[in-house]
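Here is the structure we will look at, set down as structure tokens.
What you see is the complex with one protein chain gone and the rest in place.
We just call them A, B and C in the order they show up, numbering each chain from 1.
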Amino acid sequence: MFYRETGQFKSKYKEELAAFPLAEDKVGIIILLVIAYVFIPIFGIPGLPFEFTMGAIMIPVFIFTITTLGLNILLGFAGQISLGTGAFMGVGAYSCYKIMTIFPDLNIIICVILSGLVTAVVGMIFGLPSLKIKGFYLIVATLAAQFFLEWAFIRVAWLYNYNDSGGIEGTNKEMFGLIVSGPQSDALTRYFIVLTLLVLLTWLASNVIRGRIGRSWMMIRDMDIAAELIGVRPLTAKLSAFAFSSFYIGISGALMVFFWLGAAEVESFDVSHSFTYLFMVIIGGLGSITGSYMGAALVWVIPVLIKEIGKTVFGFDAFIMENFSIIFLGVAIVVILIVEPHGLARLWQITKQKLRLWPFPY
Amino acid sequence: MSEKNSVIMEVKNINLRFGGVIAIQDVSFNIFEGEIRAIIGPNGAGKSSMLNVINGFYHPQEGEVWFNGEKRPSMEPYQIAKTGIARTFQNIALFKGMTTIENVMTGRQLKMNKNFFWQMLRYGPAIDEEVQHRRRCEEIIDFLEINHIRKTPVGSLPYGLQKRVELARALAMDPKILLLDEPMAGMNVEEKQDMSRFIIDVNEEFGTTIALIEHDMAVVMDLADRVVVLDYGKLLADGTPAEVQSNQAVIDAYLGVPH
Amino acid sequence: MAENDSSLDTFPKVLARNVSKFGNSPAYREKEYGIWQTWSWSEANLEIMNLAKGLIKIGVKEGDHVAVIGRNRPYLYWSLVAAQHIGAVPVPLYQDAVADEMEYILTHCSATFAIVGDQEQVDKIHEIQDKIKGLKDIVYVDPKGLRGYEKSNLHFFNDVTNFGKDDNGDLQAELSKRMAKITGETTSVLLYTSGTTGRSKGVVQTHKAIIGASSGANEFDRWSPNDHIVCYLPMAWVGDFMISVGQVMVAGACLNCPEGADTVQMDVKEMGPTVFFGPPPLWERLKTEVNIRIEDASSFKKGAFHYFMNHAEKVGKKILEKASVGFLDRLIYSLGEFIIYGPLKNMLGLTKVRIAYTAGEAISAELFDFYRALGINLKQLYGQTEASVFLTMQDDNDVRSDTVGKPIRGVELKIAESGEVLYRSVGAFKEYYKNPKATQETKDKDGWVATGDAGYIEESSGQLRIIDRAKDVGKMKSGSMFAPKYVENKLKFFPNILEAVLFGSGKDKCVAFLNIDLSAVGNWAERHNINYASYQELASNEKVIEMMKQHVEEVNQDLAADTTMSGCQIHRFLILHKELDPDDGEITRTRKVRRSFVAEKYDELVTALYKGDNEVSTKTEVTYEDGKKGYLEATLALVDAQTYMLKEKSDAA
Partner (left out) sequence: MEILYAIFIAPFVEMGSYPDLFIQALWDGFVAGTLYGLIALGFVLIFKASGVFNFSQPILVVLAALSLVSFYKMGIPAWISVILVLIMFYVLAWLVERLILRQLVNQDGNILFMSTIGLTFIIIGAAQWIFGGVPNAMIVNELGFPSGSLEWPIFGGGVYFEMIDVSAAVIAVIMIVILAVFFSKTKIGRGLRAVADDHQAALSVGISLNQIWVIVWFVAGIVALVTGIFWGARSDVSFALQIIGFKALPVLIIGGFTSIQGAIIGGLIIGLGEKIFEIYWGPLLGSGVEGWFAYVIALVFLLYRPQGLFGDKLIERV
């Protein structure tokens, strides 16, 4: 309905290969950016307290979107299943913590990026089995990673500087004279940093996916034998996928602790979280960037709202609402699988297609 | 068309076994540069296995593969692809999650090499590379007359077209040798004619050497320059279509097999 | 505006002007390799010049006839222009012409060179080569499949242009010498009429004529260099030549060539032309398509569609013609624009269309209004090959489906006492090639040209109104007027009727042949689950015949309303067992019925109709696509149709 594609012809491949070849889509994205950068910071979400909006909805959703992007790159684009996401976020978080303690004056953003790189390396190591082990069996390898790392986060006291709490926590960090992280930091500042990182990482991801490397991932995913006979080297393809994916997951882990929770213990990275992130990917839609956004938002926000509404409106106690939201997640996943195994992204795709063909059905 | 007598590929005394099962038994033959070479034989004769040996998917227990006049060391399939051997598959092996153009682009992977950094920015060298190879793929798409399905997800294409897209993907590799595993399996007469025409065009326009497996004798006879006949993993005959057709052993083998 | 600059009387001058004035703006585009390859005027000029030199090099002489055959591609349009530059005469041919038609034209104009699109055309020419003496060499654009061919008299297009590129100066010299000789009076093109009657005639047009007519038309509809059009109609057809070469070059606009025959609609949508030319059948097809696709849409969409289309029919035309419309209506219309009209135009690729033309045949008011209601400025125009097309056109705010507009600049009209329309114009042709007799018959010494159409100028609007082909207009036994085309058009306005042929000149009653429209009737049949294997089977179905009967009687009703025409009511008709087919010579490539030919060929059917039999069996020769001939046998039902007296009609209404 909104689409007027007539006359949007391309006379160069560059135009054709652009991220959003259709003018309407460009406009849409710009509107979204304006909302994210201007409206929400000023007005928040109507009907919700500002602090809550930032702390309980926007920031975590952005962070988990990064996580989901990461997992989606691995699972959705490269077709390598992983249940180690939680632990890999842990790697990001702990390594960021160490980096900050070792280089106290290093800019925190740099620390975050570096921790992403560390995670990438760890991810590659645990990705090695994927060369021999295919499909479903890979779950074992990744679970091994999950449990080993969980164990390491407890046993290796060096990781949390031998403090008795056994956890890690952020201290105030300044950037351009502004406290960006730690207890004193302002939610809005953190919001902007996280948002900007998200936008940046999304852009990078979409670039890689559309290019040579992204293609090699999808080749492995769709038909690994054919891919190899065409000249894709499984080693590089799979490991690069693990690395790139872990890079994102690591960053999200670091952000989660130092731009959202402020402090964390091993529980924040256990296997049940791995599942939640898996849900985000599946509900959002395998192999779709848009889906990663939708999945993360839905899986995070709905339970939060359920709890909030249950508490404030019906006055249920937290425990009940907690369980209720768990059930909701379970139901959501089953329903999605039944209705549209390709997730919300596909539903969105279909709607978009309908809009493009409007008023015709085909 | 290039002079058809310089050997580009030769297999010598290939033996291939799976556990106890003997797939290929002491088979030798060669392929001339620029020719269309057919491998025929009843089901289970070891034709596909032969292709799999040639492009390194199977490693024969004994035997040598000579390519461009030198003995080929044992390599991984992806390395062999680099040496200029492309193939299509008996039951189509397209990348279902991609469109036609994307599938064809995968054929250019080997020729692209811009690093992760540029890939992430999708700028400068990376995008230039993309564009340059896209152009080549478009030419092939045009050549095989699949322009109208350029942006269609391959999964939704009719069988005949999928086969053609697969051929396009293989061509995109600018191969020295093109292996076609039953390019016309399950096609109706018309589609077969088209496909044969394309195979000949490819061979003429690009001078590509082609080795193909085909059941339909008639087709093989007007397509191929020379024919190898396999039966139960053994070499039954080797020669021009005419020679092969008149070969008693071949006739028996084919009469022996219900078709 | 450049158009008025009378010094621009030759295409070389026009091209030079475009290079100097719009050098960098796009001139030609072609969808190839997935994107629109683009040439600016300067780039195109370079191509054309090199090609021209190359043609000189391979021996094209001044005055030579150069045949141009193939689908719409820039290279072939350049060939036309290049030929003009070297004083040769381009002769565009229909690419789907069968070998012997080609042979006729090539021998008639004794073409010495042919520039063709691809292998198919080369093969066709080779097939007839020995019969056509004059033809020396062939230039081919697409080398695919030609690798193995014997090349002595074959040239690859790029090689020819390369001759031009690595010219050491002599070619340039020769070219300049030749260009200097070209004047407005020089022949610029030889166009073959589709030949409604007998063999087609070669119409000789000068540079001045083509440019004059084009600039007249451009001026009338304010063409600008920003206009771009998509060419998809046969290059050999005068209309395409006038638009794609004449108007585009004169206006300095941009010509866009689709990727191939089967992608035209897609490509039009991508390109979004600002000016669009389509013959009535195309507009008909588009509308049918819209209706069919809407049929399958959800009930909500269907509802919205019908609601807003009704509203559009009420106010759409008024709004388009800037007439006064109530605020609420405007509001609803603009809502409709967003929800239905806009998307619809977008799907049809007509969003950016500034002017759309229909011509060649009459168009039904209902069809015409459908598009205008959507806000598409669809207009009639009237013209013919001999006039370089443009004679009359319609002002934006004075558009009607039953008239064809006012004469444009440089055109005088007068009506002969026979009722035939005569004109005198800049675009008027020089002569029929090698046919002085015909030339004299059509063009008198004062330059008045007979259109061959009967018509009159409406006092009220001053617009021209065409009734029928002059020679077809006859008298019936009763003495009342017999205007077959007029009636046939009324019939053809029914989507279900593809073609109709009316007989009755000198007889006391009229009878008709009908062709059903396979796609439309086929759809109808599916919806009423009538299954059919072939055209013939569907055509002989009782339900279909019944439907046709109703159509015929409707036509009879409004004929009865018109005193002059009431005599032409159809008493009996039959549905032909085969579609009228250019390959059988029954209609022209532009789908004009060859009346006399049909009358002869199906004489037995006509007599049977008049004899009053209830059915007749017949055997007809048909030509298949591959040129082979075969026979078709069938038994046809002969149907009586209700006719009306004036008074009956009034109470029927």
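By definition in this document, a residue touches a chain if its C-beta (ideal position, glycine included) is under 8 Å from a C-beta of that chain, and two chains touch if they have at least 3 such contacts.
What you see is a predicted model, and the numbers here were worked out from it, not measured in a lab.
Chemist: Per the definition of touch given earlier, which of A:2, A:50 or A:324 contacts the omitted chain?
Modeler: Checking each option in A:2, A:50 or A:324, the one touching the absent chain turns out to be A:324.
Chemist: From the list A:117, A:143 or A:347, which touches the chain that is not on show?
Modeler: Considering the complete complex, A:143 is the one touching the chain left out.
Chemist: Which listed residue, A:129, A:167 or A:361, touches the chain dropped from view?
Modeler: From the options A:129, A:167 or A:361, the contact with the absent chain belongs to A:129.
Chemist: Residues of chain A in contact with the chain that isn't shown?
Modeler: Chain A touches the chain not shown through residues 81, 129, 132-134, 136-137, 139-141, 143-144, 147-148, 150-151, 154-155, 225-226, 229, 271, 275, 278-279, 282, 319-320, 322-334, 337-338, 341.
The definition used in the following text is that only the chains that are shown with their structure count from here on.
Chemist: If you average the Cα atoms per chain, which one ends up farthest from chain A?
Modeler: Between chain A and the rest, the longest centre separation is with C.
Chemist: When I count C-beta pairs in contact, which pair ends up with more: A-B or A-C?
Modeler: The comparison resolves to A-B.
Chemist: Just how far, in Å, is the C-alpha centre of chain B from the one of chain A?
Modeler: Centre-to-centre distance between chain A and chain B: 41 Å.
Chemist: Based only on mean CA positions, could you tell me how far chain A sits from chain C in angstrom?
Modeler: Here chain A and chain C have centroids separated by 58 Å.
Chemist: Could you say which residues in chain A touch two or more other chains, in rising order?
Modeler: In chain A, the residues touching two or more other chains are 13.
Chemist: Which residue numbers or ranges of chain C touch two or more of the other chains?
Modeler: Touching at least two other chains: 34.
Chemist: Given the complex with chain B, which residues does chain C contribute to the contact?
Modeler: Interface residues on chain C, with respect to chain B: 32-34, 144-145, 147-148, 259-260, 262-263, 266.
Chemist: Spell out the part of chain C that touches chain A in their complex, as residue ranges.
Modeler: Going by the criterion above, the answer is residues 29, 34-38, 269-272, 293-294, 296-298, 301, 304-305, 338-340, 342-347, 349-352.
Chemist: Under the definition above, what is the set of chain A residues touching chain C in their complex?
Modeler: The touching residues are 1, 3-13, 15-16, 357-362.
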